[in-house]
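Take a look at the structure below.
One protein chain omitted, others in place.
Each chain gets a letter, A and B, in the order it is written, and its residues are counted from 1.
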Amino acid sequence: MGGVLLRGFGWRHAGRRAWAVRGVDLQIEAGERVLLLGPSGAGKSTLLSALAGLLPEDSGEQEGTVEIDGLDPRKGRERVGVVFQDPETQLVMARCGDDVAFGLENRGVPADEIWPRVDEALHRVGFPYPRDRHTAALSGGEQQRLALAGALALRPALLLLDEPTANLDPAGADLVRHAVASALDADTTLILVEHRVAEALPLVDRVVVLEPGGGVRADGTPEAVFAAHGAALAAEGVWVPGHPIARRTATTSPGELLLTADRLGLPPRLGHIDLTVRAGEALAVRGPNGAGKSTLALLLGGLLRPGSGRVTASPELADAHHRTPPHRWRAPVLARRIGSVFQDPEHQFVTSTVFDELALGPRRTGQPEATVTETVAGLLDRLRLTRLAAANPYTLSGGEARRLSVATALATAPRLLICDEPTFGQDRRTWRELVDLFADLRDAGHGVVTVTHDADFVAALADRTVTLRPASDHN
Amino acid sequence: MDNTTNRWRTIDIVVASVIAVAFGVIFWAWGLVWSATEGAFAFFPPAQTLLYGVWLMPAVIGGLVIRKPGAALYCETVAAVLSALLGSQWAGTVIPQGIVQGIGAELAFAAFRYRSFRLPTAVFAGALTGLSAALFDFFVWNVDYALTDYRIPYALLTIVSATVIAGFGGWLLTKALANTGVLDRFPAGRNRALI
């Protein structure tokens, strides 16, 4: 049970000219553990949705066939469990236990069997709270584990996971991977999408690489695939193990002071912290999920009013405005000096096309239209979004949306750039591009603050690291 | 029309509910941002009727987006239940009031047999939901006020406001929503240019 057969499969989203995936021929036997790879935008998430029977006929155009145990996935949904990248949109009920029970109720499982199965599923993923805990009170990692429990409770023959550990701290990611490994039965088929290959390899016995233009680029055991195509795949953007990326060390030593935080805090989201940011310096902020990193980023970015302490901008950064704290500045003053990239890219989009999104900042800060067009075209090209200039930001793939949100902050070339998780969900090529972009900015005398769980990114770019204590230590 | 197209899909149910809920949150935010003007309205209530139409928008938009029998009624009712849960000052009584208001818009869409969703239909739906709202208030809340000086002008203003804001405004809003691409899975969102 849980075998997959794709013949010449292709899908084109409504409103798009290009096919998201095309010409995929693939057979997966029951019980196989497959890692699905490919550069950002190659169509991995689209393919998973198709397998889960979640591409409604009215939302695009299909080519070829998909079958799960010989059935159309839209008919055979009870065989499949899915966990998407964004756990928040997958939770249906207000209480954790009810949420896991939701799928069981839908399948008509007898009432007296439901709660034992809920408890078992929660236990298998190591969920630490009682059933009546509210889902809104969970951190990202806990939500992810709950979503996994919801899928496992249905005892699926085929389990589909789309970047299940994005946005988790290393310990949380380990826990989720552990949960997956120990929760799978021997005959459960697994298809996993994950950019960071090294971490995912212990879970899988087969690797399939999608070709962006269409078709399957490589297929086989991890060793075979990486031995035969390793270097080529790495160049195309796949995170092949054993192909490290060179560090970009700062070319100059840190310059003038830009921003100071004195005993800055916002209880209960963030305890007190002291911090300085200098020009020509890349500062990394790390810490476990829920430690308050995003809160800190918003405070430094002048977007939240501090609950305690203060943020001071130096005259170097703020000119005449250095006497008032950034959160009191008028928006155009702020946007020209401090750029912010939010953790969830979709929170950041303001307009309805990729082009307008990039042009908004420069236009608001009063640049002439010719300069605006030039800046935008440069950024689109560098982050490989030119093809999508007219697309709606909300229809982009996970990686594309992340790139766009970083680019919007780069567009006004602010002296200080504050980015929350700028590299999650990125393929290797874009990742390098981002490191280079940030490094170039830093070397040109800008300050760069990045909040990140990505140890490779810290190793490749950061000059200095600040680590926040876990939330339980706040007082 | 056959049964399969009249049956509500999951997405119809959830999005209709979400439209109602989002309006609930927007009303709440309005209260936060404009608490000052809200106070002002309380001291001269007839002016409040000018904005009455805003409260009736979920009915018209629900009907225009979902395009299924019962959509207008469902949206307005869910919005009413939500405001009761959020602790609106009218609490439980908004629920029957919401139902009455929803029936108005519902009748308009039914009059076109759920086949026309163009501007005239929307305006008609706005007018009818305004009429039902006005009737409810006329008999339930406003009995003790002067007939010609207050009750009749109040009712007429409600209908005008509903026609303009809920009807015409609801139609404009639905078009704007379609342009953003979020309605791609609904008939209202089809026929956009390819990218």
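Just so it is clear, a contact is a pair of C-beta atoms (placed from the backbone, for glycine too) under 8 Å apart; a residue touches a chain by one contact, two chains touch by 3 or more.
Criterion: contacts and distances are computed from a predicted model.
A chain of this complex does not appear here, and its UniProt-recorded name among "Transketolase", "Thiamine biosynthesis protein ThiS", "Energy-coupling factor transport system permease protein" or "Lipid II isoglutaminyl synthase (glutamine-hydrolyzing) subunit GatD" is "Energy-coupling factor transport system permease protein". Just so you know, the chain we are not showing touches A, B across the whole complex. Among A:Thr260, A:Ser314, A:Thr365 or A:Thr386, only A:Thr365 touches the chain left out of the display. Touch with the chain that is not drawn comes from one residue among A:Leu138, A:Val238 or A:Leu298, which is A:Leu298. When you scan B:Val14, B:Ala111 or B:Leu156 for touch with the missing chain, the hit is B:Val14. Remark: the residues of chain A touching the chain excluded from display are 52-54, 77-78, 80, 82, 84, 86, 88-95, 98, 101-111, 114-115, 118, 134-136, 150-151, 154, 298, 301-304, 330-332, 334-336, 339-340, 342, 344, 346-350, 360-361, 364-365, 394, 408-409, 412.
Although one chain is not displayed, chain B still touches it through residues 8-11, 13-26, 28-30, 33-34, 38-39, 41-46, 48, 74, 78, 81-82, 84-96, 139-140, 143-147, 149-150, 173, 176-177, 180, 182-183, 185.
Quick note on the criterion: only the chains that are shown with their structure count from here on.
Work out the mean CA point of chain A and of chain B, and you get 37 Å between them.
Of all residues in chain A, only 14-17, 56, 58-59, 352, 388, 390-392, 394-395 touch chain B in the complex they form. Chain contact summary for the complex, chain B toward chain A: residues 11, 179-182, 184-185, 192-195.
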